[in-house]
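One chain of protein is taken out of this complex; the other chains stay put.
== chain A ==
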Amino acid sequence: MAPSSRKDEAMAYKEKGNARYAAKDYKSAIEFYSQAIRCDQLNYLLYTNRAAANLKLDKPKYQQVEIDCSTSIEIEKKNLKAHYFLAMALVELKHPEWQERSHTSAKEAHRLCVEECQMVPMGKGASNIQVLTELVLKCKKEWWEKQERERLKKIGGLHAELAAILRARKDNVKCESEASEYQTKIDELASVFEMAGIGGKDARIKKVPDWAIDDITFSVMLDPVMTKNGKSYERASILNHLKNSETDPLTREHLTVRDLRPNLDLKKACEEFLDQNGWAADW
């Protein structure tokens, strides 16, 4: 068969799949999408459609979603849906090494969505950006937690090693006063490591500075944009508000999407804050 008719055949299967998907019959939809892929292996949309259906199953097949989205991205990099579904699947798969991957995918999906919002200010992108913002923050937190666990493990090992050296010296000394000197050092060492955030509870103070907080969601900002009066909000929040009412939330002056400007330095500052305090990404 000529390649073009194979493509047509794939499109016919895709349409059938879409109809089953709309009817919430995800199992049949998956079968049709699979047949479509057999006819046309280079159409990246077929893979994301199958991923969407797999995510909707009563018991979602995250493994399959991961494979399909990766294939889809290989064919087409600028692929919002594939990055979005991939990040969702990676979060659910809870693979010990994939936190960075899901964070990267979620961020890429968010970036593509922002691009889309800039082209069509109040289009589909505006309704997706909220979900994507939350997903990025969630992935950020999980990634940070993983790094934090590793850091604590390392630092905990160091603490144990140093304490063991001090204890060994203490056991070797002759007189009582020297022994108590070493005991003091062991105690001091423990308190120093506790201040560094290990040894039971997190000893560091958990406080989010006001400049990092979006006044609409009260979350830390990921992608702050500034209004005409210099106040910044999370992009997703202010877009959501402007859908309701084209007013500045603070002054009630007329405000539209076109008046918003990204606040790049604040974005960097928030990023830096979250790198140090990943727990704050999703509190």
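Simple rule for what comes next: a residue touches a chain if its C-beta (ideal position, glycine included) is under 8 Å from a C-beta of that chain, and two chains touch if they have at least 3 such contacts; residues count from 1.
The definition used in the following text is that contacts and distances are computed from a predicted model.
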{"item": "Protein name as given in UniProt for the chain not displayed, \"Manganese and iron superoxide dismutase\", \"BART domain-containing protein\", \"Macro domain-containing protein\" or \"Ubiquitin-conjugating enzyme/RWD-like protein\"", "value": "\"Ubiquitin-conjugating enzyme/RWD-like protein\""}
{"item": "Sole residue of A:177, A:244 or A:276 that reaches the chain not shown, by the stated touch rule", "value": "A:244"}
{"item": "Touch criterion as defined above, residue of A:31, A:116, A:215 or A:271 at the omitted chain", "value": "A:215"}
{"item": "Contact footprint on chain A, counting only the chain that is left out", "value": "130, 215-219, 237, 240-241, 244-245, 247, 249-250, 252, 283"}
